[in-house]
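Take a look at the structure set out below.
A single protein chain has been omitted; all remaining protein chains appear in their positions.
Order of writing sets the chain letters: A, B and C. Residues in each chain are counted from 1.
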């Protein structure tokens, strides 16, 4: 499987949900050779011992994370380490010329004060915050091609921003009116033991959580604000769905006076003209989680209700796909000048 | 089980999801004797042959629906017949002095024109529309005590109105700003074969449907409008959850300038002071479907977000409980002068 | 709710899955007053703060477990403490005249050596092992009426033994041929954080585990052996189902030459003639988890296949109901001379 033509990549934190999804995607990638996989928990074990679905695929074993060992081997790393664990290591790697994609939240917030407020600690490498490119691929292709360090967006921000930024850019809506009602599968949380994530607690249940104090709110506001050129506040209400994968976001806002359905459609088409992973649905069609499961695709639809003067935009992504590992691979493709969709076009397994 | 002190009740359309739930509740009701159960599909069969969970409970067999046969036996009927099927029969029964609770939508819309527009046919008994009491128990106790015919509210309207009417009544919000994002389990649809309701279509999926054209929208608007004293339009976005029972509604609106959290809490407390089925949650608590499953309870919480000037009210009910059969039994209790909670206080089976 | 006619009961370990189910059942029991609920984790908190589905029910708060405090108040205890934690406390309580029902495994194995081998520690109160009555209610009614300490059966043994003992008693099968293929919902495991019980690990999955080395195997063998009058070995293969509650056991065995379907039916009817919780199904009917969910019922069916000379007996129970808390309440009823079914006859919520 190894080849001199392939880029040598490492996945840090490779045994969590996002990490193993990155491994699955990269194992089937035509231009990538996986040279190192780290896992605090499973160091020393073969991947297929822990994750039998990877049996038969030529992979390095899980190993302890040591920056010096990564440096010698990898040209690019995708990091799925937890918040605050990865930042100093990634800063170190980036400074020695390794390209870095951080799937955690450590490089997303540009403002160290916002980081401190949101994550409760000083940022371990504030100098790099400015340099890091926010990796919402469809909106930052140019910067991503040059990036040394990429902050892969959060799963909720990805679902929300893909539905919002095209409208913000064309000034079709009132940014002060944005309400994001999002519903996520359970793999949005890390793969760690927690009573509230037990099957018997989640199954046959559905519940909102962290209304107005979820860590993804400042991230959304930063990016909407950047597109808008001024600060904005949005209301964000996440819910926990009894499914393994997927986020459906229903986003409500007031359209500017005179905004038509065609305006909205035009805005999406303009933003996503070259975007192979965005499915702008036809009128009458609505997004479904199953159509994007285990993929990097995003389904988008909208309903403009004249009676209530409300615009509802709906997006569906896989939180581990476009919301994490899929978008990380898309960003890797962009950073390395590959076809943006390389290794990412397999259809969802439906049903 | 039979007793001369018990009211003689019939359930029409007793073999569907709402119907059999009504049977389950009434079978354990201290003041009710079930004297007739009709089912087009299972007529002639014992209930326990079809629904083995009712084994050992003394019940009449399923029979064909014939109004003349019901008249002789029942003093009150709960009808779970489909829309348009039940109305003429119920009109007939009501006129011969039998108390009627219609769980379908036939008597909910006061305006025959609205009925025609929503259900695609002329109302079969328009004269009774005005008389029928809208059975949202917490808001119509007085009328329900005198009612001859009760229109049991739809499941989505129940979840939405319990969260909205207290605020409308105190004029705490702008009614033009209401957005209802609701998520329902699959038993909101009738128990009939349909590809889109197959397990493999619903499981591991989540999807919105009928945005802005769901039949429950005019019903909500009628009741909000009645409380408000003028017409109103709301945006209603229903979604299909991969759970069997339950509706969680996230309702967004703009508070009137100056509205405080205490105002909102006071409004709910005032509306629900005597309501044993409403759980107004403490600050920090949020509704969950599991806590109301198989019950007539409703959990309510709210978050007033000053940053975005948005009020989010959240309600959780069981669509077959408070959203259908449970509320029908509550209405039966009110109509007959029983304790409103008779037969309805069993705790949800959690987990 | 309290009454001088009611027995004063405590539930130890009341905040786990079995514990809170016992609380739910006893809260609706006509002859029981709950006077103490212990929980290591939630001591000091009101039940309804932790388990909101119990809101509105008059209950003592969770408290720390102290035997001296229980002694003064309770006449009977149901213990859902973990293995080895409860035994010394229960021994102490039993010796001071409090009736004890232990839902854990501490008093099930009669032989201290078997306990040591299975649970990896010496039994903390071996003297009581002989006295403890194995609480498979349908087979030990007489002893239960006199019992001071009852070992409530394990969930898997309950499902298996109800299908096997009637046949063993009539010598209709070859005990050396028994194979038990059982499938359990996730609440068979304790409510504690564990990666393998996370929703994303269990959902859309199904797997066997602990084949031939599950702790319930010696328990089944002890009871089959007791009925048989000699030692026996059975093959037991448990599987984990993606459901919250329920165990379906498919039990295979060779019938004795000449055994007829009528013999098998007669055996079940004889064993369960007075058993209100056993539903012996009609030919052609087969057990389903949904019909017993949240109840103390057990559905039983069998198929005698002449072509292969194999008898398949199938049983369905709720692992928290008849498999734990339900049977504990049934045993409480027997121990105190109440109607065996008191507080246990509510129908399953279907769907």
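In this text, a contact is a pair of C-beta atoms (placed from the backbone, for glycine too) under 8 Å apart; a residue touches a chain by one contact, two chains touch by 3 or more.
Predicted, not measured: the structure shown is a model, and the values here were computed from it.
Among C:92, C:143, C:261 or C:288, the one in contact with the hidden chain is C:288.
The chain that is not drawn here is touched, among residues B:186, B:222 or B:310, by B:186. Within the complete assembly, B:17 is the residue of B:17, B:31, B:62 or B:338 that touches the hidden chain.
The chain not shown here is touched by just one of B:79, B:177, B:244 or B:259, and that residue is B:244.
Along chain C, the points of touch with the absent chain fall at residues 176, 178-179, 181, 183, 200-201, 204-209, 211-212, 233-235, 237, 239, 241-246, 248, 250, 252, 286-290, 293, 303, 305, 307-310, 312, 314, 316, 351.
For chain A, the residues touching the absent chain in the complete assembly are 17, 20-21, 24, 27-28, 51-57, 187, 203-204, 244-245, 276, 279, 281, 285, 288, 290-295, 297, 299, 320, 345-351. Considering the complete assembly, chain B touches the hidden chain via residues 17, 185-187, 191-195, 197-204, 242-244.
Note that in this section only the chains that are shown with their structure count from here on.
Comparing the residue numbers each copy contributes, chain B and chain C share more than half of them at their mutual interface. Relative to the whole-protein C-alpha centroid, the nearest chain centroid is that of B. One finds 40 Å separating the Cα centroids of chain A and chain B. Residue positions of chain B with contacts to 2 or more other chains are 204, 244-245, 288, 290, 293, 351.
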